[in-house]
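Scroll down for the structure; my scribbles are underneath it.
Not every chain is included here, but those present sit where they belong.
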Amino acid sequence: MQFASDNTSGMAPEILAALAAANGGHAPSYGAEDGMLRTTALLREIFEAPEAAVCLVATGTAANALSLAVLCPPWSTVFCHEHAHVAEDECGAPEFYTHGARLVPVMGAHGKIAPADLAAAFATTGAGGVHGMQRGAVSLSNVTEAGTVYTPTEIAALTAVARSFELPVHLDGARFANAIAATGASAADMTWRAGVDVLSFGGTKNGCMGVEAVVIFDPAKAWEFELRRKRGGHLFSKHRFLSAQMAAYLEGGLWLRLAGVANAMAGRLAAGLTAVPGLTQKHPVQANMMFPEWPAGTAARAQAAGARFYGWGLPDGREGARLVTSWSTTAGDVDAFLSALAG
Amino acid sequence: MQFASDNTSGMAPEILAALAAANGGHAPSYGAEDGMLRTTALLREIFEAPEAAVCLVATGTAANALSLAVLCPPWSTVFCHEHAHVAEDECGAPEFYTHGARLVPVMGAHGKIAPADLAAAFATTGAGGVHGMQRGAVSLSNVTEAGTVYTPTEIAALTAVARSFELPVHLDGARFANAIAATGASAADMTWRAGVDVLSFGGTKNGCMGVEAVVIFDPAKAWEFELRRKRGGHLFSKHRFLSAQMAAYLEGGLWLRLAGVANAMAGRLAAGLTAVPGLTQKHPVQANMMFPEWPAGTAARAQAAGARFYGWGLPDGREGARLVTSWSTTAGDVDAFLSALAG
Amino acid sequence: MQFASDNTSGMAPEILAALAAANGGHAPSYGAEDGMLRTTALLREIFEAPEAAVCLVATGTAANALSLAVLCPPWSTVFCHEHAHVAEDECGAPEFYTHGARLVPVMGAHGKIAPADLAAAFATTGAGGVHGMQRGAVSLSNVTEAGTVYTPTEIAALTAVARSFELPVHLDGARFANAIAATGASAADMTWRAGVDVLSFGGTKNGCMGVEAVVIFDPAKAWEFELRRKRGGHLFSKHRFLSAQMAAYLEGGLWLRLAGVANAMAGRLAAGLTAVPGLTQKHPVQANMMFPEWPAGTAARAQAAGARFYGWGLPDGREGARLVTSWSTTAGDVDAFLSALAG
């Protein structure tokens, strides 16, 4: 009954098998292996973006921070949701990689930014001429930190605001597969057709060991990204083990199947939770993450039964929790958890 | 007949098996897994350093640059061999992670720094008061980029020079196992007993997939390292796959057995090369890397036979080459290469 | 009728005279001149801090950013008022000099931070372990950007909050003289006795040409400051012209006399404004700056009469303005402005 995070799960069998398969003999290092060609081709096909550049790194923080660094100069601002991963969970990696750009937190219900709020944030930034920081870039997350999902239309509405100030847009897709599985949107519609410039396409949380693909829709930015990746220490020598993961993750739609499982298990869980007396969901459940609020004592009861998740007290004496499902969550896990809650 | 680099080889079977074994079920993320406790315990035992802190990263560049960042401030200098990996092969990662420290290249025969030359470099740096950069740290490499090996006594002589200026010492041990296998020295004698403060203990080149252990002999520096690692994007969420590699690499002395193979194959190769007419070795062959110089046309003959390695022309018309053996090099590979040279 | 800023005024005659007096013959460069000894002695006396270190720079931004850089590491946060100069008017200089520290804006009425709000900001920062930025330092401003003044007791209440988290405190005193003149507090009570670690002691806005003294109450931090100042390009070769300004500014209490004039003129102006129909003050007028809000058309009338100041429209159709007096403002200026408003 593990619902603490999707990163407590392991590798999907296909990914482990791909590592084993890639292990034969010698291979060129630093991305010159055949597997990288295959990975790039698959991503270009999936994103209907035959010119896109692809770079692999091993962590989502690296993917995000390097992406922002190629999009905005040190004296500029990055507009993001106040609870975005780049703002709260990366120990200042965006500031480090951009050499000092400033995150401007934008508030918004359920982890999502409203176009009007983004426009308002723009209006109060960068108007000071040389005295103030300049507007730099927008960073969105899909799935959001609240477990909600933007539709392509919503993404496009936000990038339109960015475009009106000529700002580029980064999309943190650590759970991009879950967003696509949830909406049924095409990868292209969710990204470049909606105005996204650079995507962090996550693999790690969804069944890989540790690999993220940065998809750079304007390939002119790729060389700078590669230099920044190298000096950040993120260029793998035995790079074949990154591309092997990513290729296997993409082949035959594995990425969507795994995300589909995670989302389905979250749906099963959310449905079951509606029967728990006094339980409410803080945010709409749209992907593989939910934030129930329940009566005091509930968490302890579940944990005593073996459930693992993050929980906290609420000001009114009730409790909040974060429950995350993954590709490896089973119906049995969900049902056992529900039983434990039913106590 | 792959002699281009030890990083074109794959994982040793034990490492792949360890990844598979670590893949069962859920595990705490970010280094809280049991495997990390095991890894730390093993390294403390091997290094006879019960207080040492251990942090894992996936690349040697990250290990080196993060290590230097905790040892010296932005306005200081890092003394290293002019051909050190940190100087030539990391695209400025040390400058990036230290926020601008300056590498001071020290020349020295066969990739090694002589204590007198280190002292001379100190004498011409940092004497300008506030106008000049301050002396920061020393970074040594063992095995060196020339394939030579420092003994513990030689390391100690260099750290003594550093200590006379109160400077800390980093050791780039991307091929530390090869250096230990070559000298028979204890890990402790080669490092902290010889005055080394922080070690990049390499796994990747010697049979791992991608893992380096930074061994911090003064644990008071560990928290800063951890923060720098996180903001550098080098803290793995599914960290169990780093610790699994490293623990397997250490268990039962696998690291020394693998390095022993590489070194033995280099010895076999070097011995065979003595029979090649007109061939000389640029540097003493002491570990798993050599730099033969031979008559024009030799490289083409070997490559035509399927050999892979880096080669270049020399001013006098002869050719230079770099040959690297690894844990996966076989006697058959070596003998085939020698036959190809014999033509 | 210049009320746009105190930095549109020139040098007080005493300062110009000091520059001329310092111009005779040769003098040691880079701060080794006698004038710097005199400056340090004067500040130590005024602050009753015989061990304090003093460093001069030419701009307030340099003073602030360098001060923060010695107080907090790159992975930490600086808590400041949301409208602080460091947050809004320095184009990211704090981020630049700290190598990426993050400003955490704290809201508060009339430009001031309430201790409870500071504590609340602490509570929501740095609790994420290695994943989040660490708490770094507090930066207060006195006079605030709203023209209000903290008393020593208020400063002490805020530093007590900082101390409870072991955080150091910086005070941006670009208008420190105005704050002292307004409160009658001693310089020591307003700073180190109230828990301030480093002070940017402004001279430029209050009659100097361009000089700010950074007063470092813990002299152990001074050498790092000096190195950062040099590599920031802020160490003057003809440093005697900085120390000459500062010494003259301090001698015989000139700094307080000049600030006293500015404050008195602001008082006269504020008193006169009470007679303007429909005029309200957005913030209490406590030093040399005020923010009147008045009926539409008022600004145009004043400007037509030759007044210069910043103004803007308010959502309700009224107008807001910022009026700043300086050491050079005369009663005639004030009265002419009031007449123009009476129009």
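Order of writing sets the labels: A, B and C. Residues in every chain begin at 1.
FYI, a contact is a pair of C-beta atoms (placed from the backbone, for glycine too) under 8 Å apart; a residue touches a chain by one contact, two chains touch by 3 or more.
In this text the structure is predicted, and so the values were computed from the model without any measurement.
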{"item": "Subunit number of the complete homomer, 3 shown here", "value": "4"}
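Convention: only the chains that are shown with their structure count from here on.
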{"item": "By mean Cα position, the chain sitting nearest the middle", "value": "A"}
{"item": "Most distant chain from subunit B, judged by the mean position of its C-alpha atoms", "value": "C"}
{"item": "Superposition rotation for subunit A onto subunit B, Cα-based, multiple of 5°", "value": "180"}
{"item": "Interface residue overlap between copies subunit A and subunit C, same or different (over half shared)", "value": "same"}
{"item": "Centroid spacing, where centroids are CA-atom means, of subunit B and subunit C in whole angstrom", "value": "51"}
{"item": "Distance from subunit B to subunit A - Cα centre to Cα centre, in angstrom", "value": "34"}
{"item": "Chain centre separation in whole Å, for subunit C relative to subunit A (CA means)", "value": "42"}
{"item": "Multi-partner residues of subunit B (each touching 2 or more other chains)", "value": "227, 230-231, 235"}
{"item": "Sites on subunit A touched by subunit C in the complex", "value": "74-75, 88-92, 95-96, 99-103, 128, 130-133"}
{"item": "Subunit A partner contacts - residues on subunit B that touch it in the complex", "value": "2, 4-5, 7-11, 16, 19-20, 22-29, 57-63, 65-66, 90-93, 95-97, 204-205, 209-210, 227, 230-238, 240-241, 308, 328"}
{"item": "Subunit B contact footprint on subunit C (complex, rising order)", "value": "30, 73-75, 99-100, 130-131, 134, 224, 226-228, 230-231, 235"}
